[in-house]
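Here the complex is missing one protein chain, while the rest keep their positions.
Labels run A, B and C following the written order; every chain starts at residue 1.
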Amino acid sequence: MTELAQPGADYSIVETEEPEVLSRNLFAAGQLLAGATAFFFLSFLFAYFYLRSLNNAGLWKPKHVDASVTWGTIVMACIVASAMLLRFGRIDHAAGRREAFRLKALVALLLGLAALVLQVLAWHEASFGPTDGGFASVYFGWTAFLFLFVFCTLFWLETVLATSWRYRNDPMGAAVVAPGHASGDPSRTAHDIRNPVELNRASLGALSFYWTFLAGIAVLTWIVLYLI
Amino acid sequence: MATPAPKRAEHGKRVIVGGIVLSVVATVLVAVFGGRFLPPGNGSVQASGQVLDNTVMLAIVTPVIAGLLVFFIYVLSQFRHRGGALVDGPPLRDDSRVRVWWIVVTSVTVLFLAGFGTFELLQNGSGGGQGPDPIAVPAGTKLPVQVIAQQWQFTYRYPTYGGLETPQLVLPANTYIELHVTSLDAIHSFWAIELGVKADANPGVDNVAFVKTKGPRTFHVRCAELCGLWHGYMFNNGRVVPEAQFTAWVKSQQSDFAPIAKYLPKYSTTYYPDPQRRAG
Amino acid sequence: MRATGFKVLGVAVGLAAAAVLIGLYVSKLTTDNGSKAYTVPVQTQGGHKVVDLQIETVAAVGPQFSPAHPDYVSYLVRDAQGKWLRRTVWRLPANATVHMTIYNFDGASGLRNPLYARPQGIDGNSFMLDGKATDFINPDDTSHTFAVPAYGLVVPLTGVADNAKNQCGYAPCALSMAHHTITFTFHTGKVGHYRWQCFVPCAAGWIDGFGGPMQTIGYMDGFLDVI
Partner (left out) sequence: MSVARRLVGFNLFTACVLGVGGWYAGWFSAHAVVGPSLDYFADVDFNELSLVLGYIGGVLGFLIGLGFFNYPLARLRGYPPSLREKEQGGIGRYFSLCTDHKVVGIQYLVGIGLFFFIGGLNAMLIRTELLRPDHQVWPAGTYLTIVGIHGTMMMGMMTSGILGPFANYLIPILIGARRMAFPRIEALTFWLLMAAGVILETTIFFGGFPTGWTGYQPLGTEANPGIDCYYLFFALVGISMTLLGLNMIATIVTMRAPGLTWSRLPIFVWGVLSTAALMVLAAPVLIATLSMALMDRVVQTNFFVAAQGGSAYLYENLFWVFGHPEVYVLALPGFAIVLEILPVFARKPLWGYRLAVGGLLGVTLLSFFVWQHHLFFSGINADLRPFFMLSTELISIPTGLTFLCGMMTLWRGQIRYSVPMLFCLAWFFNFLIGGLSGVFLSDTPSDTTTHGSFFSMAHFHYTIMGGLVFTFFAGIYYWVPKMTGFQLNERLGKIHFWTMFVFFNLTFFPLFIAGFQGGMPRRVVTYPHGLQFLNDWVSVSAFLLGGSMLLFLYNFVKSLVFDRIPSPADPWGSKSIEWQLPSPVPVQNFDRIPVFSSDPYGYGEGGRPVVVPAGAPAGMN
């Protein structure tokens, strides 16, 4: 029998978080999250076409129910522009232009927030309420959950931006972290973070993928709810 | 050990022969006698078809159970570790003959089952609800009867008799019945057990099922989909009666419900009653 | 040894806690949504059992009868002392004649299936509506039905007109308030437990009108507990 471990090791030994591992994990998680998100919105897509084809009681889309294409286009454009900016920002970050990245990420964040505010305005300005038949239900349900997903992704974007800002003076690959603070335990001498900038790059890679994916969902939303 | 361990081929032969013998005996028994015990009986043409179907299913399932039982009894009794130090078994990791045979046999069985089921289904719809546009429509004239499910009772309408509505289901013997099942509120399921009919009742949907009655008899109707508080009480009995008796029954019901006849809505295969939202 | 004592104590406390929780859970389930049985007094007339049953229907049961759901529409039953009770499980003798009087204080909400506007399963298939023999009412005027499907019994109750004066807001309702009186006679059969219900979608505010009080024993549903 091979001796793989000694009994009784305690929590004082801490494993380090290697940026490559985090990068691979986040890459896999980003794809899986995208899959889950796709199935989530597929349900709404299914509901859209199902209710539309049934048109029960002639109440799929009564006359006064029509989502404003203008509002929809603006919201979608904000999200797509934000996602594109972040992609460019990622290229900057990879090339070591972290100032440029932060600027782009900040604008991307603001664009995302603008999309959320505009979405709220669009709901407020809509000529119909959630009670007005099949389309109204799908419209409010779908946009509400897109709102939620976008909000959570913006949270992620903010963390990447904030980390980049906090370590703005540290050169890539040599940042120093006080012992233990990331683990929340100041008494612990070892710590699991060695290089926050590299870790942030891993996070940014997955975020950029997922945010672009969500922008794709936003485009789908725009096509389904506003165009057809 | 008193007896030397049999060679591998003998183990296999014993299991295969034992399995086949037991399978054949059991299957023959099922095929011959199964039909007598299997539901839903011979209440209608569709029900008889289902009995045939159930018999075929059981006749296919039986040898599988018999074969596997023989296998397990043999294996678990023959290949047990008889105490002492741990001994490893032979490192068998694959056997292409077993693999191929198994896949072929299961595939053929499955495809046969699906084919047979589809054939039975398309013959006469086998008593199941087929939605508003039925695909298996039996030829000939049919008596339309609408089943209206509501919380928590079934009522029945006979459009050919002036839209007569009654809380009892009476059907003429030896007649093709076209059932239109719909609901006024939640989802119910109309299950005429001995007639072999099951069709969900959905609000705003016309779910059509066909059944050809045989001789006079009674049958049970139960709701087979959870529909709220009195789901467990949503049952009644129906009758299949001779043609003449049916006509007389219709007359008596028409006079019984004459006062309300003018208030009944125009016959329609679906209803969209006002759901009374909370706004109201 | 002390350690074992602690363990035993711990297990005992755990068992006691589990027992208490299960007891609370089960007692909550048995009492919830239920209705105690009301035994209807029986008279004997010529060797035949006769029962007088008086019930009323109210638009809202009010905080006195149901603090939890004061706005539920409900049936109430009158006991021998003339007191109204929110009990919907009525214990009746088998093979008896039941003279039933229903005071309806509620307005009309209309039947979804007009069939139930035709009384069925009662003597003569007609009932007395405010003293007048009636064998059907307009489905739209129906406020509730009293129905025992196992007996094939359905009696539609005419609703109080919307413009009637002195309407009863919530129970208890005095007989001086606007109401309709419906009387009829039916017969209990074999021993058994027969549900009764209302077929009018009268639970205002619930989708399909069949939520809340319509699906809760003690309001618009109950049993004839025939013994």
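Keep in mind that, in the parts below, a residue touches a chain if its C-beta (ideal position, glycine included) is under 8 Å from a C-beta of that chain, and two chains touch if they have at least 3 such contacts.
Predicted model, so just to flag it, every value in this text is computed and none were measured.
Contacts of the undrawn chain with the visible chains, over the full complex, involve A, B, C. Of the listed positions B:142, B:222 or B:239, the one in contact with the omitted chain in the full complex is B:222.
Listed residues B:86, B:139 or B:244: the one in touch with the omitted chain is B:86.
Touch with the chain omitted from the figure is made, among B:34, B:167, B:203 or B:238, by B:203.
Residues of subunit C in contact with the chain left out of this view: 4, 7, 10-11, 22, 25-26, 28-30, 32-35, 69-72, 192-193, 195, 204-208, 210-212, 215-218, 221, 223.
Listed here are the subunit A residues that touch the chain not shown: 1-11, 13-17, 21-22, 24-25, 27-29, 32-33, 35-37, 39-44, 46-47, 50-51, 54-60, 130-131, 133-138, 140-141, 144-145, 155, 158-159, 162-167, 177, 181-185, 188, 190-194, 196, 199-200, 202-203.
Residues touching the missing chain, restricted to subunit B, are 8, 11, 37-40, 46, 49-50, 53-54, 57, 60-61, 64-65, 68, 71-72, 75-76, 79-81, 86-95, 98-99, 102-103, 106-107, 110, 113-114, 117-118, 120-122, 126-135, 181, 185-187, 189, 191, 193, 196-200, 202-209, 220, 222-233, 272-275, 277-279 (touch as defined at the top).
Throughout what follows, only the chains that are shown with their structure count from here on.
Taken chain by chain, the contacts run in an open path, each chain touching the next and the two ends left apart. The greatest centre-to-centre gap from subunit C, using C-alpha centroids, is found for A. Between subunit A and subunit B, the centres computed from C-alpha atoms are 48 Å apart. Taking each chain's centre as the mean of its C-alpha atoms, subunit A lies 54 Å from subunit C.
Taking each chain's centre as the average of its CA atoms, subunit B and subunit C sit 37 Å apart.
Shown for subunit A are the residues that touch two or more other chains, of which there are none.
Multi-chain contact residues of subunit B, defined as those touching 2 or more other chains: 277. Remark: subunit C residues 112-115, 117-118, 120, 125, 135-136, 138-139, 149-150, 152, 154, 195, 197, 199, 201, 204-210, 214-217, 221 touch subunit B in the complex. Residues of subunit B that touch subunit C in their complex: 148, 150-153, 155, 165-167, 184-186, 228-230, 233, 236, 256-257, 259-260, 263-265, 273, 275-278, 280. Remark: subunit B residues 204, 272, 277, 279 touch subunit A in the complex.
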